[in-house]
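Rest of the complex left out; these chains stay put.
Order of writing sets the labels: A and B. Residues in every chain begin at 1.
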Amino acid sequence: MLSLSSSLVSFGGIAKPVSAPISLKCQYNPLRTTINNPSDSMASSVAPKWAQKTVTLPPQRRGCHLVTSKIVKEIGQEMAGFKCGLAHLFLQHTSASLTINENYDSDVRDDTETFLNRVVPEGISAPWKHTLEGPDDMPAHIKSSMFGCTLTIPITDGKLNMGTWQGIWLCEHRDAATPRRIVITLNGM
Amino acid sequence: MLSLSSSLVSFGGIAKPVSAPISLKCQYNPLRTTINNPSDSMASSVAPKWAQKTVTLPPQRRGCHLVTSKIVKEIGQEMAGFKCGLAHLFLQHTSASLTINENYDSDVRDDTETFLNRVVPEGISAPWKHTLEGPDDMPAHIKSSMFGCTLTIPITDGKLNMGTWQGIWLCEHRDAATPRRIVITLNGM
């Protein structure tokens, strides 16, 4: 029923015989290279690397916010050193969320907030036991698990390899928001 | 309240003293090994590796589709070289999603599509501002964030280490679908 075609650009690493149409964008096995040429700076540049950073975003109003450029500003310089890898974002909170969605029309973000408020009851009619932290707190916890607090995004040629219309959203689910911390971990070669 | 039992098969890597019942399926620290034996091909085979590929799936009808075998066909040969690692899938779109669910009864996929259409309003009664791209577009964005566009799956002994009944689903949320691109990143040893 399904058939697949591959989008293929091979750009380096250890050459292995691969039958068409399998061709990899990155394929690195650095040790063979670096052990043969320990002083080769190219070899060093494709060694496995890790970087980790905690970014704090200031309080946002309740709703969905596009934060791609702010995230890239924080990690872009470091990310430029990765030919191939993964960027992991981890929001250290339980009443906000991270998701990937449209980066263009702000109505999409507004409509998503409308949806969340419709699907998760809030106020007098809501069935929650956990109400001590305010009527918006328990709905915020539920929304956080619906969208999640973690994202992993591929890095290719030093940049986040997202689709044309994709962006990173921080969704704030509390009325009185606090600063939000995101632990960003880069891993690759 | 909870107690845990571990399923343990140790199969190589650097031996470290670990107290029972902690025993790891894979435990590698390749540099010590490879630097001691730079010409050892076994050592090279457990060096850290990265591979990345973009796969394009042809347009699918709206609904949930089991795509495990198609994905494995694209990455299986490469994945066979990984004793231990992670496979990361990233869908580059905001109106479709990736999820893991049952791989057997197609009714589960149909019922999931039924659920999504019930929980996210569509058409005249829907409250969306973003309607320029058609009545199914805003619901598609919401469904994409509900299920997400990324998956990370463990690799063990060269294969995806999913449960017996698990499969990879591509959920198409648009009526008039376009081809869908998935960036697949393999990382391991």
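Operating definition for what follows: a residue touches a chain if its C-beta (ideal position, glycine included) is under 8 Å from a C-beta of that chain, and two chains touch if they have at least 3 such contacts.
All values derive from a computational prediction rather than experimental measurement.
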item: Homomeric assembly size (copies in this file), of which only 2 appear in place; value: 3
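To be clear about the criterion, only the chains that are shown with their structure count from here on.
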item: Where chain A and chain B are represented by their mean Cα positions, the distance between them in whole Å; value: 15
item: Chain A partner contacts - residues on chain B that touch it in the complex; value: 30-31, 34-35, 38, 43-44, 47-58, 60, 65, 67, 70, 73-74, 77-78, 88, 90-94, 119-121, 127-130, 132, 138, 141-142, 144-146, 148-150, 152, 181, 183, 185, 187
item: Partner chain B, residues of chain A touching it in the complex; value: 1-8, 18-19, 22-32, 35-36, 48, 84-86, 99-102, 105, 107-108, 110-112, 114-115, 118-119, 146-148, 151-154, 156, 161-166, 169, 187-189
